[in-house]
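Removed: one protein chain of the complex. Kept in place: all other protein chains.
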Amino acid sequence: MNEVTVGIGGAAGDGIDKSADTLAKSASRSGLHAYGFNSYQSVIRGGHIWLKLRLGEEKVYSQGDHLNALIALNQDSIERHAPEVEPGGAVLFNADKLRVNIPVQDNVMTVPLPIAQLMKPFGAVPPVMQNTVALGALLFLLGMEFDITATVLADTFAHKGKAIIDQNVGVLKAGYEHAREHFVPLGYQWKFSRKRRPFLTGNEAFSIGAVAAGCRFYSAYPMTPASGILTWMAEHSERCGIVVKQMEDELAVANVAIGAGFAGVRAMCATSGGGFALMTEAIGLAGMIEAPVVFIEVQRGGPSTGIPTKTEQADLNQVYGASQGDFPRIIIAPKDTRDCFDSAVEAFNLAEKYQLPVIIVSDLQLSEHPETVEPEHMPATVPIDRGEMVTEWSGEKGEYKRFAFTPSGVSPRALPGTANTLHVVASDEHDEHGILISDVFCNAAVRRKIAEKRMKKMDLALKDLPAPKLEGPADAEVTLVGWGATEGVIREAAQQLNASGVRTNQLHFKYLLPFHAKEATEILKNCKRTIGIEANATGQFARLLRAETGHGVHDQILKYDGEPFEPGTIAKQVRGILKGEKVSLDVNLAEAREIAYHHVRVYMHEEARPGKITKAEGNGFGEPVWQIEIVHRDSGEKQGELQVGVETGSTYTWQPVH
Amino acid sequence: MNEVTVGIGGAAGDGIDKSADTLAKSASRSGLHAYGFNSYQSVIRGGHIWLKLRLGEEKVYSQGDHLNALIALNQDSIERHAPEVEPGGAVLFNADKLRVNIPVQDNVMTVPLPIAQLMKPFGAVPPVMQNTVALGALLFLLGMEFDITATVLADTFAHKGKAIIDQNVGVLKAGYEHAREHFVPLGYQWKFSRKRRPFLTGNEAFSIGAVAAGCRFYSAYPMTPASGILTWMAEHSERCGIVVKQMEDELAVANVAIGAGFAGVRAMCATSGGGFALMTEAIGLAGMIEAPVVFIEVQRGGPSTGIPTKTEQADLNQVYGASQGDFPRIIIAPKDTRDCFDSAVEAFNLAEKYQLPVIIVSDLQLSEHPETVEPEHMPATVPIDRGEMVTEWSGEKGEYKRFAFTPSGVSPRALPGTANTLHVVASDEHDEHGILISDVFCNAAVRRKIAEKRMKKMDLALKDLPAPKLEGPADAEVTLVGWGATEGVIREAAQQLNASGVRTNQLHFKYLLPFHAKEATEILKNCKRTIGIEANATGQFARLLRAETGHGVHDQILKYDGEPFEPGTIAKQVRGILKGEKVSLDVNLAEAREIAYHHVRVYMHEEARPGKITKAEGNGFGEPVWQIEIVHRDSGEKQGELQVGVETGSTYTWQPVH
Amino acid sequence: MATIVELPVQNFEGIVDPDWCPGCGDFGVLKAVKTGAAKAGVLPKDLVVVSGIGCSSNLPGYVHSYGFHSLHGRAVAVATGIRLANTDLKVVITGGDGDGYGIGIGHFIHAMRRNLDLTYVVMDNQIYGLTTGQASPTTTKEARTKSTPNGNVELPINPLALALVSGATYIARGYSGEPNHLSDLISAGIQHKGFALIDVFSPCVTYNKLNTYAFFKKRIYKLEDDKTYDSNNAKTAMEKADEWGDRIPIGVVYKNLQPTYEDSEVAFKNGPLTKQSVNVDKNVFGGLIEEMM
Partner (left out) sequence: MATIVELPVQNFEGIVDPDWCPGCGDFGVLKAVKTGAAKAGVLPKDLVVVSGIGCSSNLPGYVHSYGFHSLHGRAVAVATGIRLANTDLKVVITGGDGDGYGIGIGHFIHAMRRNLDLTYVVMDNQIYGLTTGQASPTTTKEARTKSTPNGNVELPINPLALALVSGATYIARGYSGEPNHLSDLISAGIQHKGFALIDVFSPCVTYNKLNTYAFFKKRIYKLEDDKTYDSNNAKTAMEKADEWGDRIPIGVVYKNLQPTYEDSEVAFKNGPLTKQSVNVDKNVFGGLIEEMM
């Protein structure tokens, strides 16, 4: 498959995401598919941002394993990423400030850009425009069409007027022409399909799905990585006729959404782990009063405040255990960006049909990475099912009972404002009419039946949801088991494994509650070897799977360092497991270097970096250690030595040279 | 075994608990064991309170299945409970106001008490003193010693002075003498051991355990059924030198306790399900900053506000899933009152040794029912282990690292105020020193190692905790599996089953996290047939068990109507399961009557009650129905008819007679 | 303003009898809420009574209207959602001092600065009733309660002063021993456009032996009796809010018309949200997709 992966590295505030967006939209308008992933930090300015954008003629399912071109906006990016650029690739950088101080692979072109000189004709332009120069050069090297990018810039800056547009296009051109004059293209031959596709994040897909589904109320409190939904919703509230309300905290967010859902609008709210913890009590309320509300929990690295800008799938236990007591609720974990759209629509329908809270579990990677989606997969007209609603009621039908005990467990719902259906809903236990049975009317028999009525809805809902299916060869040697947002990367890993002769199939779960225990058991029973793949430390989904089916997974690939999975790494680990290699938790060489980088950044000036690294006996540390030379960034002269435990990762000693 | 079960029924505000307390203390001072259970409602005055007190020469493990003597303080109590009194028993009631309007069993003595006449000599006494009269009569009937009860009253009213004491003892005597003159004793022959034992609730045992363990800080927000701890702690704060702080909400309660735990005192807080939902975010914080804190979650009927004065074990999922991300924490579910004392002590030690939050899961029944405990089981001196503490630090040891990466995962802890160990703890991810790696210093390798360091502590903690053991015959036909507070009632059920020829053993779990998966699997593998017994609707523990071991239970006995298990009912259900009887969720006759009572209470005057009940075809209701006559309380004259669905429990029609 | 058609109070009579202790102040408040709604001419079907958890919060169960008996401390948030979803509804919040000024104080303060058209009736008994007598945020200093057996050491909250500095536009105090006066306050609160707070002395006869009917009877006086009192003056309102001791004012302490939240919400331009179609306009939707290309 014809594809390229571009990396852009720099600091927060460097405008990296904007440049990537321009490139992605250019590719998309040409008819290429795109997938981006931004590895950023919780800091407003500075820090290290590493954005990868993968473009291909066919659909790409992850950021992949490759790096073909690098735009480095600071020295750190060169040092860390230039060596990753594969033969045939290029390293672009601002030659006024940076230098390639580290060996690159064979046949990698270094492209120093005389930024100041190239920008001179445009007068005083903001420094972030260096990106546009680099982008221009890259367009040439990648064989992309200049004019398409020019129209993207024109659209992007339309609201700023012609002068700004011209300036941007001019700067882009300067970069493009500079590359044409001094470098040869990297040799990509694209077949541009010219099909235009929207390029959007999971958060945007949730938002658009909600709009299509008739959502009229969105409440939120800002929290990474869920804030993107608030931003999008606030920006589009007027156009879409949606009340978008930032509340004082997540307690309010959840309860205001429940109030709105009860009153009869399609209501949604979203947050991340810590905010969701604050919503849990309210979710039980929604379950008890049988109010339809959609909650989105976008996971990030935990526990607690954790690593707010890093991805993880470790909130499953929390979502599953949200609120005290047994009550009906549905949990959905969308698989990819398109599925975010679908899941939002589905969630609103399920919420109203079964009158319960629906929780969508996403994660930072799914919610924040942008990718191209087929426009026909996000239609304006979607199925809408508001469930059994009572819009009129006359005395002949007897008294209206909000919680009528029915065989299905679903009781027809009347909204406040309707005549003859007056009722009170309560978080206290109640009878069919809503009259409390928590106080003087306490009644064990009525309690049993209403508890059963509520839970019955789950059986019905399960029948509504598609069962999990095995994808790939039925007689596979190994089955990769996952849930939620890792579907794409696992799919690519399976493709790589199959291509390399390991017969692999994939079992991926989207519906976590209610759970297709029967169907899953049937599948798992016949799997030769299952490997669970999850971005958390304890295998929360594997545990859920065993709880539901009695079948655990045979092995696990767990990742909890905050970075997303890559298909090649998964494939390699699968091969290792099949070969019987034991998983080691020791600090490896690359990690030792990372730990040394941490030391340098915290305690030393910017001009140092890790140099030679050797493994040695512990000599009193109770474990072997990595001995890491810290050297001068350019000269390579030794500044001192660091000892890092191989097993624990502890930084034992730092010995400066003098 | 020589034992008796007394029931007292009346309204809230009738002072029922006080009378039961007097009787229990009298029994206890005589050397009998006592177990009480108060089935009450969330209402301050009125409603229906039903208190059972079981007394025996040997230890009694539950409120049992029997009823030998009834003190009825209102008509409802006679109607509902007089028929339950077993042959040889007695029904005592205020003859001035009440009447026995319902048939009682053979050989049950009715004991009408002319209260007004008996109290006359004492002038204007508060109406609650009718209880004392009845109690006096009961003492005689049960063959208890009058003088002991007189001293109990003297102690109880010591702070009110001699006049009040004399009045109480006088009234008691009047009842006693009245019974002696008009009735024969029921024939109990007690061997009084004279060993005095404290009579206390689980909440009190938690409190006393905490005091023994050196707890110096208790924060709370009132919530049934956890409030008892606050009451006890507040009352004893001055004497025990404990700061007892009611905060503005549970968010504050949890965070203030974490602050105190971090600063170096043994800190505890408690709440019930809804309050715990609000604490979950903080629990993750404690896990992240490795602060020792003890949380108690006293479960009540849920979901949401639910049935606040009823018992349930349905918060296990919530406790297990408390807060986002993976982090170390310990969950303990004490088995009985004595174990509450032990668990509190243990929890403080584990919290400090492993520097993590410990959650104790109790339930309303355990926390609120009082029972006698051997005094030697609650010693003043208990093992205290504060874990690895740094009280002095000098530069020679290098820099102090609060989160030093050690092989065990435990990092020696220094408290604020200590010289040379300055550090910042953070909910954001951090390195060994506590320096954030969530922002500019983000580092995947350091992140991996600190996440592993924290989780490692769980492996060590598991080794510290005793593994579950099978109790009873190893070759049993059936194994009863339970967790937490149901240990006693399941034990009694097993005894009944063994006595009736069903070889039964018991597997009970106290430590839920970390979990002894290996040991439990080993046991379960060899069990012929397991029956899970839990007070919830979905079998939350059975699910946990399968998640941890792959072994589910073969059958389940689930109860979620708010009332506690009784040993006889469990034994009967076990026999049914073994006979292959299918569990039916239909409304049975007794429940149909209950549902009819609900209708009467909500919609009709007090003078009605359910009469004849027959099952009939649905005739348009889509299910068979119970046809329930509602009759006049005394005359039995028909007032109307109610139709209640056999399957759904729905109240379809109410047809008044005229 | 539309003319108001008063309704018979019977229209609001609930099925179930309150489970409050005999003599509880909340009976008077219940009566006043029903009468207040009737006086304001709200139809039962258009009224939603929202509460939290507490003795007082059981109130919605006793009114024949729509009701939402929510979580402890969350009534104001739930009510906000109901009101925003359907601006044709009148939303009256009823609850306790613990519920509203303790655990719920955040929502209370933030709701006031929004000036949403809500009416909030707080049954302030200066105690936690339902949990059997612990100190509440309005419990008198030094009062002995179940949770403060050695005396309460915290300064009580002053709800009227808090409301004044937080942007409520109708601030009143009532007394459940004066249900007629109270029903007028509630009726006016319902009719007021904006956030209305009515703090009500509603004695807990079981657990508060300090702030009893006798206590209030001796002290309260009506602001309405002073014809010179100008309820539109924030400064004198603050003085009245601070008045506590031998004389305690009841009545409308402060009132001021300000734009409401509803006035500035663009999504309401086509009427209440619940009345709008769930189907999205295809052109609008097409534009959203186009933006991302």
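All chains are identified by letter, namely A, B and C, in their written order; residue positions are counted from 1 within each chain.
One rule holds for everything that comes next: contacts are C-beta pairs under 8 Å (C-beta built on N, C-alpha and C of every residue); 3 or more make two chains touch, one makes a residue touch a chain.
These numbers were taken from a predicted model, which means no experiment stands behind them.
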Chains shown that the absent chain touches, full complex: A, B, C
Which of B:Lys18, B:Arg45, B:Arg180 or B:His236 contacts the chain that the document leaves out: B:His236
Absent-chain contact - pick from B:Arg80, B:His178, B:Arg266 or B:His599: B:Arg266
Options A:Leu230, A:Val478 or A:Ala535, residue touching the unrepresented chain: A:Leu230
Where the unshown chain meets chain C, residue by residue: 102-103, 105-106, 109-110, 113-115, 137, 150-151, 153-158, 161-162, 164-167, 238, 261, 264-266
Positions on chain B where the hidden chain makes contact: 25, 28-29, 196-200, 204, 208, 211-214, 216-217, 219, 236-245, 247-249, 251-252, 255-267, 281-282, 285, 289, 375, 378, 380-381, 384, 386, 415-420, 422-428, 435-436, 439-441
Hidden partner interface residues of chain A, rising order: 13, 42-47, 220-224, 227, 230-231, 234-235, 237-238, 244, 246, 248-250, 274, 304-305, 602-603
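Convention: only the chains that are shown with their structure count from here on.
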Multi-partner residues of chain A (at least 2 other chains): 251, 281, 285, 289, 426-428, 435, 439-441
Residue numbers of chain C (touch at least two other chains): 15-16, 19, 53, 71, 73
